[in-house]
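Only one protein chain is missing; all other protein chains are in place.
Read from first to last, the chains carry the letters A and B; within each, the first residue is number 1.
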Amino acid sequence: MEPVNAIELRGVTKRFGEVVANDNVSLAVRKGEILSILGENGSGKTTLMNMLSGIYFPDEGEIVVNGKTVTIRSPKDSFALGIGMIHQHFKLIPILTAAENIILGLTGKGRLNLKQIENEIRALTEQYGFELDPTQKIYDMSVSQKQTVEIVKVLYRGADILILDEPTAVLTPQETEKLFAVLRNMRMAGKSIIIITHKLNEVLELSDRVAVLRKGKYIATVETAGATVESLTEMMVGEKVKLDINRTEPAGVEKRIEMRGVTCRNKEGLKVLKEASFTAYSGEILGVAGISGSGQKELLESIAGLQPIESGEILYDSPEGKTEKISSMKAEEIKELGIALSFVPEDRLGMGLVASMDLTDNMMIRSYKEGGRFFADRKAPKKLAEEIVDKLEVVTPGVETPVSRLSGGNVQKILVGREIAGNPTVLMVAYPVRGLDINSSYTIYNLLNEQKEKGVAVICVGEDLDVLLELCDKILVLNSGRIAGVVDARETTKEKLGLMMTGSGEEKQANE
Amino acid sequence: MNLLMTFIQKAIGQGVAILFGATGEIVTEKSGNLNLGIPGIMYMGGIAGLMGAFFYENGKENPNGFVGFLIAILCTLAASAFGGLIYSFLTITLRANQNVVGLSLTTFGVGFGNFFGGSISKLAGGVGQISVQTTAAAFRAKIPVLSEIPVLGDLLFSYGFLTYLSVVAAICMTWFLKRTRSGLNLRAVGESPATADAAGINVSRYKYIATVTGAAIAGLGGLYFVMEYLGGTWSNNGFGDRGWLAIALVILALWNPARAIWGSFLFGGLYILYIYLPGLSRATQELCKMLPYVVTIIVLIITSKRNKQENQPPASLGNAYFREER
Partner (left out) sequence: MSKEVKEPLVRMTKRDTIGTAKAWGIRLAAVLLSLVVAGLVIVAITKQNPIQVYLGIVDGAVGTNRRAWVTVRETLVLLCIAIGLTPAFKMKFWNIGAEGQILMGGTATAALMIYAGDAFPNWLLLVLIFIASAAAGLIWGLIPAVFKAYFNTNETLFTLMLNYVAMQIVTFCIVFWENPAGSNTVGIIGAAGQKGWFPSLFGNIYGLNVVIVLILTLGMYIYMKYSKQGYEIAVVGESQNTARYAGINVKRVIIRTMMISGGICGLAGSLIVSGASHTISTSTAGGRGFTAIIVAWMSKFNPFAMILVSAFLVFMQQGAIQVASQFGLNENASDIITGILLFFLIGCEFFINYKLELRKNRKEGK
């Protein structure tokens, strides 16, 4: 008899050092269905799928594909079984064309006949309704074009089982709709599709069944038809959690940071922030919403003195009433003026902290210049590290442990704790709860609120609109480098924000 | 006119060894391995070919040049590939730092070459410097008939087999990298091993094969030097720093072996320019010898200023790859 399940996982366990990423997970994917794998960040979804795509090898358990127990040692084994994975971080090579990326690693005639391959790709894209130029180089492509290349890549290899890891995280709603249409076409063509996500509305809209993971453990699989947002949330987080972030009314509101018509370019010379003007006030949390890569990073970094700006100016109004122009200043110059700017960057271990250094040395990133001329003071930073560990309940063997050994939540606590310890007047945080569990997230929300009540101007870039709506006082919306507007977080709705983020209120400006 | 002709011929003669080295290094670097052991490998290749021919000629009453020729090439390929294998094992399998391994390999290789070059005849029970005239003559044989053509013959057809092989190898490698599936896969490995791995390419195998092949090609540069250039003998440290120039040439050629062809002749020309420039004193001659290095530095600075995507070094150059790294 033909097996009904395309894939079955039985008791799969994967550990990384002492961390158990997947604990005895068993689940099945039927042929010709779209299965959502739902779970919070860090619940082990991606790790689990990476074992199907041959990136990781399970420590325990077995994998059954089309009724046969298989061993997937490498991505090659995975392809051979008809499994194709579209990773969240695209695995494409920028200097090669779409067609070259698509045929990478395939066996075939030693001599390349790119013309013929490009025609085959065109035929395939027409069949499913993609738009793609096979001769275009990847570095010239938009995010959604790159995703298309990834999907065409696995289809070209004849995959019957497609795994998509958070495919909509980087897409606009319109692009998401297009993607879903294509995925439905594929289901009709008999392909099995697994989509990893933590967005409930997408789950309900697209999938036939939902499998839920929580903290590395498999919870259950349910039919989408019978599921609701509430029931899925409950399965996902374990208990019914209302996002109940305590929000106080702003007090002592005064101008702190003024940005006037700031434009800046990234390394490739593209304008990433266009004529941005806004004001951040003390005693308020200003949220920044936008599709990823809309200029959030540059907005914060230009204030922090890490991103040169092309035009415009940035002013700092001190609590004492003095106004300083801080645009075109470097981080150290701003600090020398006595302005206490704190910044929790998105790239925690690549910018905010040094992964290989211990907690004490990481505290010194902010304070090493203090004290004598020659020798660096390590006593005060050590004390600070101990205080943060104590106060924020950081799980670590000690302050001599390199931060790379800590889990994501603990790393973030260290970073936020250090930035707050500087008694800032402006606190900027980028994606403060990305990858954190619920408890750590609330610790961070509370810390931000504490700062706001102290009269700090808090600027918080986030991706989860629900959180921004409950946490912030105002929300600034970025739309491809422009500020689409600043709205009152108490009044607005998710739909409105979504529209502002993606709306084409103005013509898209090509060629800048 | 005559002087210019000699200069061009000599410049090409100087360039060949560098071209072999650069072609080998490009193939290696395309896999993401920066092999600073190439200078050592070229010494190993040179001495191995020489030793092979030496033992063959010593053992035979009437040595045949062609057999010696084959033996020398085989010995060179084996020894230099072995050097590449040491590098590959340490950097790919054991994930050691590429620069440190490369420098150690150069120490080893140069020592290997000079040691055997200096004592091989003594070890074999003979005296004096070794010399393999029959084999060297085979390496130095010009193309018959064509080399008789006036001017053109001298300019194009008056070289030994390895000179032509160096150009052919560079063109073949360019074609391989650009026009074949394996070449595409190799470039992918050097750009992003994680991506290549996810695409089902066996990263370690590509790195091994590219590094060992690259080393073997580079080794021929050493063989060229002892056979065609020196005429079948050894001079301690005679090969000098041509191996490092080969690594410099990779940058000048922007990782394209075909461009390395004219680049190597340019380097060769600069290397010997001091002999042909009139009116130089001994002291200024020494300063003139700086030219190839100074030119490389200038090119290095210019390329670091421009940033065309295709002209950059392979993105993963210098890094080890471990799939389960988190």
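Quick note on the criterion: a residue touches a chain if its C-beta (ideal position, glycine included) is under 8 Å from a C-beta of that chain, and two chains touch if they have at least 3 such contacts.
No experiment lies behind these values; they were computed from the predicted model shown.
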Point to revise | Neighbouring shown chains of the undisplayed chain, as defined at the top | key: A, B
Exercise for review: Touching the absent chain in the whole complex: find that residue among A:N246, A:S356 or A:N439.
Suggested key: A:S356
**Study point:** Hidden partner chain, touching residue among B:F7, B:W244 or B:Y276
**Key:** B:W244
Study note, to complete from the structure: Of A:K76, A:K178, A:R260 or A:K335, the residue touching the omitted chain is A:K335
Study note, to complete from the structure: It is residues of chain B that touch the chain not shown, namely 34, 36, 86, 89-90, 93-97, 99-101, 103-112, 114-115, 118-119, 122-123, 236, 241, 244, 247-248, 251, 282-283, 286-287, 289-290, 293-294, 296-297, 300-301, 304-305, 313, 322, 324-325
**Study point:** Interface residues of chain A (partner: the chain not displayed)
**Key:** 17-18, 57, 62, 69, 71, 73, 304, 306, 330-332, 335, 343, 345, 347, 350-357, 361, 364-366, 368-369, 373-376, 405
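The rule is simple: only the chains that are shown with their structure count from here on.
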Review point. Where the centres are mean C-alpha positions, what is the separation of chain A from chain B, in Å?
Key: 47
Check your understanding: Tell me, which parts of chain A touch chain B in their complex?
Key -> 16, 53, 55-56, 74-76, 78-79, 85, 87, 91-96, 100, 103-112, 137, 139, 153
Exercise for review: Could you please specify the touching residues of chain B with respect to chain A in the complex?
Suggested key: 179-185, 187-188, 191-192, 194-202, 309-310, 312, 323-324, 326
